[in-house]
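Chains shown are a subset, placed as in the full complex.
Chain lettering (A and B) follows the sequence in which the chains are written, and residue indices restart at 1 in each chain.
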Amino acid sequence: MSDLGFALQLMGIGMITVFIILSLVVLLGNLIIRFVNQYLPEEVSRKVEQVANQTSDFNRKKVAAIVSAVKTVTGGKGHVTKIEKL
Amino acid sequence: MSIIEKLYHMTAIQDIVNGPGTLLMLVIGGVLLYLGIKKKYEPLLLIPIAFGLILANLPGGGMSVVPSEFIELDGHRYKNLFEIANDHGIMNFLYYSLIKTGFLPPIIFMGVGALTDFGPMLRNLRLAFFGAAAQIGIFAVLLSSIALGFTPAEAASLGIIGGADGPTAIYTTIMLAPHLLGPIAIAAYSYMALVPVIVPLVTRLLCSEKELKINMKEMDKLYPSKNKIKNLKAVKIAFPIVLGIVVSIFVPSSVPLLGMLFFGNLIKEVGVTVARLSDAATGSIMNTATIFLGLTVGATMTSEVFLNSRTIMIIVGGFIAFAISIAGGIAAVKVYNLLARKKINPLIGATGLSAVPMASRVANEIALKYDSKNHVLQYCMASNISGVIGSAVAAGVLISFLG
């Protein structure tokens, strides 16, 4: 087979595979969502969850840092008292 | 021999006199540094690549990567890493232990996974399809490159630039055509940096104002999706595991890339109990990998390897691959819109290319230009991230058939 013919075939195989896999992504994603909704709902409004998520991500590194820093500075006796709205 | 003569022979001046290619390479290194430093084109990679290129082209420093014939021995054996370091210096030690083994790109993909949030994609799963159509550039350029005289393996490495994903392009090239690693890496990262230019260019060529004004949020209101996610965390944890398994079954040769991507994503989503691991994956491991990847990829580009017509063809071909991929994504949306009532903004097709997250940001800006209330970022991210999977799958197919 010529290189070009082979390349055409490869194009076919490649694009079919990519489409199959991304179809599976869609399909399996939906199945996971349905499965989780059914068996592990833990009804959390998405928005709250998102914020919480974000917060906890920050928390881990930065809030912990600032809070413990303030604590340490003051030998465990201090905390930030004024944090106002922007 | 006099002192002066000895001194002169110690320097690399004679080498420079002999080969003016060196000076040209230094200019190219300077241009890449300029792009990385001043223009901020993917500086994390272009600066190390450029510095590696400069070091490699200064004769006598022993910092250039030698062709693999230099480390071949009789009977299908190779020099060991200690011998490579002894004979060819630390840059080859790094190259042959970290790059030629295919080690660093998967390691970087682990970090990419730990930085990737599949949330936007999970909330708009349908849009993930358009990450498939946007891989067409890879294969279109593969086809044309073969016609232009590249071997299939070389053509595949060239085409994969259209995947718009650095580690994928580098991994594929290592596996298929390592002698083209330098120019392909540079093209891949340069065009990713040029996404703010390329995406608007192609989009305006192919899309009407009306199409670009399609408002996804209103579409969502008109045709709400059935599956609300009730427990996002659980879904996000299950997703990389299931996907990892399924992809491994269907495209085993993409496992080193996608397996590590999904592993990185899993440890991110598991959260605080394994935060040590995801911190390492996105921090010290990824940064170290980036430095050594950049320096060694740069060090493959000696004047003999770089200064030829193929490099020009790679630069041109890479651009075409990018453009066709974007066009492919847009075309797929147009076809979809012909058939479906719930219309999709073609920008979501354009971002199927990947180049996460810059393509999405650029697409969002374009949308806002036409309608200042039309925020498409979250929707673009869906196809954008699926484009990463798409091009890694395409890479797996190419490696499987040509490797």
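Brief remarks on what is shown
In the analysis below, a residue touches a chain if its C-beta (ideal position, glycine included) is under 8 Å from a C-beta of that chain, and two chains touch if they have at least 3 such contacts.
Keep in mind that what you see is a predicted model, and the values were worked out from it rather than measured.
Counting every protein chain in the structure file, not just the single copies shown, gives the formula A x3, B x3.
In the analysis below, only the chains that are shown with their structure count from here on.
One inter-chain figure worth recording: subunit A and subunit B are separated by 22 Å, centre to centre, where each centre is the mean of the chain's CA atoms. Across the complex, subunit B meets subunit A through its residues 119, 121-122, 125-126, 128-129, 131-132, 135-136, 138-140, 142-143, 146-147, 151-152, 155-156, 227-235, 238-239, 242-243, 246-247, 250-251, 271-272, 275, 386, 389-390, 393-394, 396-398, 401-402.
Per the touch definition, subunit A reaches subunit B in the complex via residues 3-4, 6-8, 10-11, 13-15, 17-26, 28-30, 32-37, 40-44, 46, 49-50, 53, 56, 60.
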